[in-house]
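The other protein chains are all here in position, but one chain of the complex has been omitted.
Letters A, B and C name the chains as they come in the text, with residue numbers starting at 1 for each one.
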Amino acid sequence: MWKKIRKYIIPLSICLILISTAVAGCAEEEPAPAPAPAPSPAPEPEPEPAPAPEPEPEPEPAGPTKNSIVIGASRPLSGPNAPIGDAAFGPIMQMWQERVNAEGGIYVEEYGKKLPVEYIIYDDATDVGTMVRLTEKLILEDEVDILFSACGTAFISAQAPVANKYGMVLLTAEGGATIMRDALYGLPYVFISLPFSDHYQLPVFAEMAAAKGAKTAYIITIADLHGVEYGGVAAIEFPKYGIEVIANKSVPITYTDFSLLVKDAKAADPDLFCVFAYPPIIMPVTGEMMAIGFNPPAVLMGPGANFGFYGISFGGDPMTINGVTCFAAANEKTSPEFAQLYADLEALVGWPNLDWWGHPYYAPLVQIWQEAIEVTGTLDQDVLRDYIASNQFDTILGNTYFEMFGEFGGGLMVKDTHPGEIGQWQDGTVEIVGGGDWPGVVLTSDWVYPKPDWPTP
Amino acid sequence: MPESIVTIMDVAIGGLLLGGIYALIAMGLSLQYGVARVLNISHGEFIMLGAFSTFTLYTVVGINPLICLAIVGPIAFIIGFLLQRTLFTQLRTSAPNPGAFEASSLLATFGLMYVIQGIALQIWGADYRAYTYLNFGVDLGGAIFSANKLVILGFAIGIGVAFYIFLARTHMGKGIRSAAQDPTTASLMGVNINRVLALCFGFGAAMAGLAGVLYSMRIPLNPAMGLQYTLIAIIIIVLGGLGSIPGAFIGGLILGIIGEIVTYIDPSLSLAAYYFIFMLLLLVRPKGIFGK
Amino acid sequence: MNITRFTSKGFLIPGLISLVILIALVTLPFYGSLYNVIMVTSILMYIILTVSWVLFSGPTGYMSLATAAFFGIGIYASAIFLPNTGAILPLLVVVVIGGLVSSLVALGVGALTLRLRGIYFAIFTFGLVVLILELGNWWEHTVTHTRGRFVMLVDNDVIFYIMLAIFVLLMLTTYLIRRSKFGLAMRSIGENEEAAAHIGVNVTMVKVITFAISAFFMGAAGVIWATKLTYVDPYVAFNPLFSFMPVLMAIFGGMGQIYGPVIGAVIFAYLQEKLQTEFPYYYMLIFGFVLVAAILYLPDGLIGLIQKLWRLIRRWRKGGAAKQDANT
Partner (left out) sequence: MQILEGEKVTKYFGGLAAVSNVDFYVGQGEVVGLIGPNGAGKTTLFNLISASLVPKPGVIKFKGKNITGKKPHKICRMGIARTFQTVKIFTNMPVLQNVLAGSFFGTSPGMSSADAAREASESLEFVGLSDMAALPARDLTLANQKRLEVARAMATRPELLLLDELMAGLNATEITEGMELVKKIRDKGITIVMIEHVMKAIMNVCDRIIVLHHGEKIAEGTPQEIATSKKVIEVYLGE
């Protein structure tokens, strides 16, 4: 019997699954259960594979007839970065495409009509080399009009020079680091949106904590660019406000058992406990803290604590993590626009996995693109670049613009645009509790210091 | 003085508990490699499947994770059993020699890893998911440990001992042991080799599934999480001697304790230390601690 | 040093085909689109990794998973000597340095791991990748405090030509080794190491030297690949996937012939790109199934399939001829 099964079942099942996935891949759009508002006009995720076979390396559209604005992105749809790629910038892009197309597209003057948005997404499988190649494919082969950002600090660090080389405007999303700011002087086409470490996050936090009387900090970082970045900047910024860094420990990216480290931190009895790492680390650390009852006055975690899933991961009740501090810019209370954004995102994703740090900065990116195209009336990258570099935009954040680095450099979204820097989990949502003293800031609650106790099980 | 004792307790018991987790992860792989000769790169994917199933059963259906053990284990067993009966038997019968089979099965499991991850991506999406269960402290003579860790160690020991008795005492267990030593002779002696191998692979998959159920209480889940556990399991089974269940168990405990000691000194070197010790051991004693 | 007499059969046609392919490749930037050049560069990278993997692991039967380590060393050499702030050394010199450092590491590792066989060797070499990755991380984190490194941009055509040069050099080396006394020694080790030693093959030396030669090409390819990545940190450089890819590609293509791994790498890389772009949400699933199916149904790789088809055609043609003779 088994012989027959072997002979027929294996090839049959392989063929069946291959065919079904291929069919599904062609027919279905996105696995996410999106309650599509209107009959979406172009649900095809991949249009013709090679729309323009003629070897024209220049991304100049030039032709008088153009039927769509092509947007391209190389995103981690599989591999370790997929969770972030799926949850952060991804839904914003998808929502925008649907909304724009429901209105018939974006009006582009040089073509004299509204052009719908066509969206090409590739899977870089969380490999930098693949991401770079696919980015080049988007630029050269698919001749995209808008290049959307890759996901992860290392990835945008690699994508920025490449996009810049081809003269493609790149508004980056998930990630940012001081090395990128240093490089910005030579990257005129690159605009960084997400705030990072010394870009007002840690200084603001240190000032807040010092005002409450915090004196010591215990830091755990992940052993990659993100961890080195935040650990290093904290070691510089905290002492400026009289906070002593009593430990700065780094853990490998795949490490999962934190019992001993958390105990070590508990024994050190710090005022601030900072974990600069991703969810696979911050979540077990949080669990361990609850288990052994380590409850320092302030707990700062990220990225990951700024995501909705963090809140509902500990026994399903977001109240469990009351008082945990994270990086966050805006929430539902910041403005009605944000309330709408979060409601839309939740409806699209299907569960309350909101990102209070990233979404406030990714949502304006698509607005900036749209405004730049509508006002300049062109898809020419140089014109668009100059427009974005020299104008202020009215976005969900309010007045939004970039600080330009040098005469021939790229931009970094200025602090005055930030509605907040530091968030805290309070009663099931992230309240914005800290920002610098600049005009855009909208705090939605006071910082609870010391942090309330973990609930007793 | 008492503080240093507590620290030693923390390191020692912490290491033991961590070792329990590792042992649980490694025993299944040891069985699959030791008897069925399949170095299963997709082992971690079974852990991932077990963990995700538990997540869904617990958060959606509301089934207690400990009861999930009884659901996930048999299902994983059946999947493993069928895989061995179909895919790996096919590879085994068509391979010209055992070495070629080891190579081709290794690569097949690499493909399987992609397939299982791909399926998980379709079912659960790429997001992180997590829940916690039994996450409260238990005081062991001054050192506090979370309860779910103790439960995991308990199950690791329980499953290990039960399986050891099964191997030593039952007829089927003897068949498995003789197949592990010499498949040809075993089949000559009337052991249905195909069934024994399928059972072993099934048991291995079931153990991975159970490890996933238990471990899901502690860690966030995502479809790409499996490979790191496969790698740790490979280190352990080489440490313990390929194919030795007690070796895998003790190897897991040793690695756990080493891990905690290194973490105590410098956590950033913990993984490097695993690999360093592992490679050193390979050079000094290539057959592992318990290998023959 | 030459035993061509015993292995050269039909030298002319393969030689001509190689020449035509080479000319097509050299002139590619003149007729192909820029993306074609980029894509071919990346395929060449995969070919180099696969062929240099086969160079050692094919005949000797030692499954090395250290490819990612040697490749990564090259990438890191590039990050150190070719930063975006200005090259410290000329590109070509760095290519050689990357190759040399890789082969030095390979010499050391090879000398250490001689006693390991089969799966132990495979696991050890894989451990090497992770160990270097973790130590690199630790070094960057605690010693140099480096937050990733930017590599200078290099013109796509230059990258392509250097990659092509490494590829041609590698193919020539492989060809010469296969036909030389050295290749015979390697094959005899792969067939039976003990017997090889007892007929006078210096088993240790042959293995270590081949391992080092194959690592040289991996490292050199890494150097040039880093200029495409533009950003390097240990996780980017030492991606364990690059340990498995060459093995899969080689087996997919078939290792019996010199062109098997090449075809395997080309088709594999192309398939990967197609799936990632055409079916981005199903890439893993389909890729996995193709892999499993290939291992199940192409035991001798694509080359085996081609040879089988070729034999079938010949038999069919012969059969036709025989029928005319009314015999069989």
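We take it that a residue touches a chain if its C-beta (ideal position, glycine included) is under 8 Å from a C-beta of that chain, and two chains touch if they have at least 3 such contacts.
Here the structure is a predicted model, which is why all the values come from computation and not from measurement.
> Out of all the chains shown, which come into contact with the hidden one?
C
> Which of C:115, C:145, C:198 or C:317 touches the chain that is not shown?
Residue touching the chain left out of view: C:198.
> Among C:91, C:184 or C:295, single out the residue that touches the unshown chain.
Selected residue, touching the omitted chain: C:184.
> In the full complex, which residues of chain C touch the absent chain?
1-3, 5-6, 181, 184-185, 187-188, 191-192, 194-204
As a convention for this text, only the chains that are shown with their structure count from here on.
> For the pairs A-B and B-C, output the one whose chains share more C-beta pairs in contact.
A-B
> Taking each chain's centre as the mean of its CA atoms, how far is chain A from chain B in angstrom?
34
> Can you work out the whole-Å distance between the CA centroids of chain B and chain C?
Those two chain centres are 32 Å apart.
> Chain C: which residues touch two or more other chains?
Those would be 134, 137-138, 141-142, 281-286, 289-290, 292, 296.
> Give me the residue numbers in chain B that touch at least two other chains, ranges are fine.
In chain B, residues 87, 90, 117-118, 121-122, 268, 271-272 touch at least two other chains, as defined above.
> Under the definition above, what is the set of chain B residues touching chain A in their complex?
Against chain A, chain B makes touches at 3, 10-11, 14, 17-18, 21, 59, 85-87, 89-90, 117-118, 121-122, 125-132, 135-137, 144-147, 149, 194, 218-220, 222-225, 228, 259-260, 263-264, 266-268, 270-272.
> Okay, in this complex, where on chain A does chain C touch?
Listed in rising order, the residues of chain A that touch chain C are 10-11, 14, 17-18, 21-22, 24-25, 30-31, 45-46, 49, 55-57, 77-78, 121-125, 127-130, 132-134, 136-137, 140-141, 153-154, 157-158, 161-162, 165, 177-179, 183, 186, 223-225, 227-229, 232, 250, 252-253.
> Quick one: in the complex, what on chain B touches chain C?
My answer: residues 39, 87, 90-91, 94-95, 99, 102-104, 106-108, 110-119, 121-122, 231, 234-235, 238, 242, 268-269, 271-272, 275-276, 278-279, 282-283, 286.
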